[in-house]
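With one protein chain removed, the remaining protein chains of the complex are shown where they sit.
Each chain gets a letter, A, B and C, in the order it is written, and its residues are counted from 1.
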Amino acid sequence: MSKLVEVAIVGASGYSGEELIRLVLRHPNARLTVITSRQYEGRKLLDVFPQFSAFPVASELVFVKPDVHLIARHAKFAFMALPHGVSASMVPDLLLHGVRIADLSADFRLRDADVYKEFYGADHPCPQLLSKAVYGLPEIYREEIKTAELIACPGCYPTSILLPLIPLLKEKKINPTKIIVNSMSGVTGAGRKVELQYLFSECNESLRAYGFPKHRHLSEIEQELSKAAEQRVIIEFIPHLVPVNRGILTTICTDITDTFENKQNCNPGEVAVKSWQAFYANEPFIRVYQGNYLPDTKNVVGTNVIEFGCRFDPRTNKLIIVSAIDNIVKGAAGQAIQCFNIVNNFDERCGLV
Amino acid sequence: MSKLVEVAIVGASGYSGEELIRLVLRHPNARLTVITSRQYEGRKLLDVFPQFSAFPVASELVFVKPDVHLIARHAKFAFMALPHGVSASMVPDLLLHGVRIADLSADFRLRDADVYKEFYGADHPCPQLLSKAVYGLPEIYREEIKTAELIACPGCYPTSILLPLIPLLKEKKINPTKIIVNSMSGVTGAGRKVELQYLFSECNESLRAYGFPKHRHLSEIEQELSKAAEQRVIIEFIPHLVPVNRGILTTICTDITDTFENKQNCNPGEVAVKSWQAFYANEPFIRVYQGNYLPDTKNVVGTNVIEFGCRFDPRTNKLIIVSAIDNIVKGAAGQAIQCFNIVNNFDERCGLV
Amino acid sequence: MSKLVEVAIVGASGYSGEELIRLVLRHPNARLTVITSRQYEGRKLLDVFPQFSAFPVASELVFVKPDVHLIARHAKFAFMALPHGVSASMVPDLLLHGVRIADLSADFRLRDADVYKEFYGADHPCPQLLSKAVYGLPEIYREEIKTAELIACPGCYPTSILLPLIPLLKEKKINPTKIIVNSMSGVTGAGRKVELQYLFSECNESLRAYGFPKHRHLSEIEQELSKAAEQRVIIEFIPHLVPVNRGILTTICTDITDTFENKQNCNPGEVAVKSWQAFYANEPFIRVYQGNYLPDTKNVVGTNVIEFGCRFDPRTNKLIIVSAIDNIVKGAAGQAIQCFNIVNNFDERCGLV
Partner (left out) sequence: MSKLVEVAIVGASGYSGEELIRLVLRHPNARLTVITSRQYEGRKLLDVFPQFSAFPVASELVFVKPDVHLIARHAKFAFMALPHGVSASMVPDLLLHGVRIADLSADFRLRDADVYKEFYGADHPCPQLLSKAVYGLPEIYREEIKTAELIACPGCYPTSILLPLIPLLKEKKINPTKIIVNSMSGVTGAGRKVELQYLFSECNESLRAYGFPKHRHLSEIEQELSKAAEQRVIIEFIPHLVPVNRGILTTICTDITDTFENKQNCNPGEVAVKSWQAFYANEPFIRVYQGNYLPDTKNVVGTNVIEFGCRFDPRTNKLIIVSAIDNIVKGAAGQAIQCFNIVNNFDERCGLV
């Protein structure tokens, strides 16, 4: 019999929090004991999110105020789905109380407090924890996650960008100084923010770029790409908002290096696919497309899978990579569950298929 | 040469106000001289609504505070696109200054101040004007509109319901006590309200009923149906919110009377079509479907047309009527322009095709 | 240890077939052994539906031609997701071979071959099986389903209509001769049909009624309502197509009987809620709303839940009921799995939460 891990979800009223609730309720080895929300404090889970009524334990859950002692008393593991900055105010205390944490905010993703300050505009509230945190990208940091006390789950855009690029950078197959990324995100990516620009009639039948040239996610993207490339990487990143609920489609334009060109009669697209297949052999949540197939967010929405593929353009000598994820699952709550499974030595698919 | 009528749009920042701006800018016989908005006071029209930049005069327009004297000095005709209750605070003064008015709010649609109080929850601020106002449904009140100083433009749901029903009630073809209406509205129908329930991710892929059993629009619907039927009419009306930007589809379930049944070998659906065709002969904005055709909002979005058709169910002896309008055009701004054309003796299509 | 039931999905290329694949792959007590599709014969499951790649067994599955012997050899239970009429050509042979069946087509839903002919326009191909089939609405026919060899799963519209109405009809709380139903369906309801009217640009931003006054689903709806009411019931049913992928919202207008009126000081809406709560006590997939809450398809999409609620209109003495389901889950594949669980004596939630 598997052990049943007691779990808290802190900040459970946004889209990622809601998805965490769903995933923890479905998880065969987890028991949801605490859900916090300042906004919904005192209200029953099923009053706020009736969609969970078919889960046996859901009817007993009530939103409470976030409180370290209460969380520590009832949970061994906490998912933090709080806004950036707020998470860091609770994490140190929770760690002291022995609660292991998967933090979905950006607070502990960066290794360098100066970069944090540059991108988030404030001094980091607890820089001493930055070196302790593990970046929660399981396909890259699985070993470190196993023993981590504090897992900093990657952002949604970073997940869609890092997973296809890291193997190619590690193998020096693409030029790290020439990477251009265009991403499209569904509107849940903005969170449950009540702002004019996110009204249905303002988003539906609308396509727009936003947040560039210095989107906050660049900081963690470049940190991880630099590590893979073993040199400082700066990229161009242009996010767009498009009228779907969920999904990120990322299109990456790269210059191949002469590791490709040396080999005669080889198609760089096929070489990239072989690299990915080798690097990600047996990864349950990575789907690499061959041939003419290309990613489509509708294949990943509702799943923890990232899918990617590529095409080579012989006219420009560029390799174009396309990836797709569900921004709320592999880009947030699902990836956090995957980390939770690793920490607890469960099958990584547990609760995710 | 046609005269150029100077026009003010009061409350020009919502969806109806925005459409009014478009329609007045396009109108060959109107000149837009004043646009008011408390929210955007002092800002250029093109900063707020860049989409109008191709219109020659648009670059000169600046939002001003609503002010009766300023409006009266610069405009002979004012479109009021203010919230319910606010409109009534300016209308009396504007009328005193000789400005003719098409009011898109609900303030002057009802003939009876008690009904206003019942449905809007407050005493009417200027009941003495209620008898002066003309209900701005051109196909029914064209003669009265010609000389009206104050036109109370119908709501969007009422327009979609009244136009198909009035001829059949006048001709006693349907039972006035058995009318059941289901309507679906696009999200612009809620106005540019920044509320959680109208966020893209809350409306997209969502279908819901709301606001029944006593939606405010019932007051004007029943007033006009009662007049047509020459008896008190009470109906069931159930509005729904669906994820489109624009459009109302209304489905009306009616019981036919024995005026139908007396005639042998006749299909009540064909009889209804003949009634409509006779009643609305030469109406430019009414499209009656025959045979198997049924309305679809995509045929009316962006136009001032209402289309309707019907099917008879011999199993239940009911006549099912379906109508479609653009809630912001025939349901608001376009119908107001149609009234403006009548008042000014222009071709009714002027600026609307 | 639970037994692992071997399962075939026959006709696995449409939307319901695709959802059945997902649900069977996820089911802890089922093993998917056969998937058939004439269109995709010989192709790997993951080539056609890459979205299932994270399921361990998915990579081994290949679409085969529908063949009774092959199915019978490899499966104890078959889900039939074939078009109407096609299903009936395989069912008798499968039953002879001892395969238990959940048929998602309309072929065995009616008890009366004449009604079948009236609504489906052809003689029933195997009328002798009609009395053997059990209508697969678990909340009504659970006992019969337990021992059924042939389960005729209800249509999507019928599910959304029958579950709220049956208790009220059984208890004579509403007048069975005055029921008017308006439903809105997402576009997957039309199946994966490649027709002009279902193109994105024809459906998006479009609202339309269709298929009335004699939609085929009326036959099973009226059959079951008549049984509950113990009298012949004929209803008005008007379906609409709206631009969402999934979901049905059904709004039912009913006349209350004097069983309500006899009781003083009672609100008929509260009485209906109490009836439902009693009738459906402990049903895991029924969610009854009280108070001001009303159904929204976004609460049920992706789940096997039906939710419903009501409001009473004292002006018309009508009780308005609203229900919401996912047309592909509770309206098709999920309900079939629920029946499968009952037949196999599994927890009914198994694989569905």
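One rule holds for everything that comes next: a residue touches a chain if its C-beta (ideal position, glycine included) is under 8 Å from a C-beta of that chain, and two chains touch if they have at least 3 such contacts.
Being a predicted model, the structure only gives us computed values, none of them experimental.
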{"item": "Selected from A:V322, A:A336 or A:C350 as touching the chain missing from the view", "value": "A:V322"}
{"item": "Per the touch definition above, residue among C:E19, C:D107, C:E139 or C:E205 touching the missing chain", "value": "C:E205"}
{"item": "Touching residue (missing chain; options A:K3, A:K65 or A:K298)", "value": "A:K298"}
{"item": "Touching residues (missing chain, whole complex) on subunit C", "value": "15, 186-188, 192-196, 198-205, 243-245"}
{"item": "Touch residues of subunit B, complete complex, unshown partner", "value": "25-26, 50-51, 53-56, 205, 284-285, 287, 289, 293, 298-300, 302-305, 307, 349, 352-353"}
{"item": "Absent-chain interface as seen on subunit A, which is shown", "value": "180, 182, 184, 202, 204-210, 212-214, 234-236, 238, 240, 242-249, 251, 253, 294-298, 301, 311-316, 318, 320, 322, 324"}
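The rule we apply is simple: only the chains that are shown with their structure count from here on.
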{"item": "Homomeric contact subunit A-subunit C: same or different residue positions, threshold half", "value": "same"}
{"item": "Rigid-body rotation angle, subunit B and subunit A, from Cα fit (steps of 5°)", "value": "180"}
{"item": "Identity of the chain that, by mean CA position, is farthest from subunit B", "value": "A"}
{"item": "Centroid spacing, where centroids are CA-atom means, of subunit B and subunit C in whole angstrom", "value": "39"}
{"item": "Approximate Å spacing (C-alpha centroids) for the pair subunit A, subunit C", "value": "36"}
{"item": "For subunit A, residues contacting two or more additional chains", "value": "205"}
